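A single protein chain has been omitted from the complex, and every remaining protein chain is retained in its original position.
Up next, chain A:
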Amino acid sequence: MSKPLLAIRDVTKTFGLYQALRGVSLDVFQGKVLCLIGGSGSGKTTLLRCVNQIIQPDSGGIWLEDDLLGRRHEGGKLHRLPEREIARQRLKTGMVFQRFNLFPHLTALGNVMEGPVQVQGRDKASARKDAMELLSRVGLADKAGNYPSQLSGGQQQRVAIARALAMRPKLMLFDEPTSALDPELVGEVLAVMRELARSGMTMMVVTHELGFAREVADSVAFMDSGSIVEYGPPAQILGAPTEKRTRDFLSAVII
């Protein structure tokens, strides 16, 4: 069996007294799409934030390609990596946030070019060309000069996807990318994500869009109170779940 692109092993995370992750383990293989579903507070966001190193797990390990994230294993001890190394590791993942988090003082094009120019040190002309290509890929070439405040929610989220793609990540992380959107704008964002999945991008998607999960995901993980309760292909998890907690969650969501 080939090695996974992302391997999560026994990850725990505690906030104060509250254990948000209680030993989560997962594999995500190259070119596959994993959807994470689960109720509010079940730890989905916390898990994504660990993979993107916005927070560090208390114990366990996360490997992306062959790198252990955030830690160096040496002399029988784990050492925290310096911030520069962590920033370099983060370039391999692209993150799309629930509330877009576009940079409001930069145009759509500026948002997409910011990482390549400022972080990767690419020259402006070629970065601009690539950024324009990405904007047309998400259907927004004509909005390149607009500031985020001049874009609809769906358009902002598509710019945010382009901004993440501009760093040429190996793995894309989505945290409820459509749940801050008006219902009629959800479709355009899901369409971009569907296209991305089809193009072979490896993706880890937290979502309540079960239709999307059923159609696009290669596997679905259902989380509850900090653990993965059930895992499998979408037809099984969404169609014939064996765990009661999964069934309860699905019946609550589908209504």
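Operating definition for what follows: a residue touches a chain if its C-beta (ideal position, glycine included) is under 8 Å from a C-beta of that chain, and two chains touch if they have at least 3 such contacts; residues count from 1.
One rule holds in what follows: contacts and distances are computed from a predicted model.
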item: Complex member absent from the view - protein name from UniProt, among "Glutamate/aspartate import permease protein GltK", "Cytochrome P450", "ABC-type lipoprotein export system, ATPase component" or "Tryptophan synthase beta chain"; value: "Glutamate/aspartate import permease protein GltK"
item: Touching residue (missing chain; options A:R99, A:K124 or A:R198); value: A:R99
item: Omitted-chain contact residue, chosen from A:L26, A:M167 or A:L190; value: A:M167
item: Footprint left on chain A by the chain that the document does not show; value: 52-54, 83-84, 87-88, 90-91, 93-95, 97, 99, 101-107, 114-115, 118-120, 147-149, 163-164, 166-167
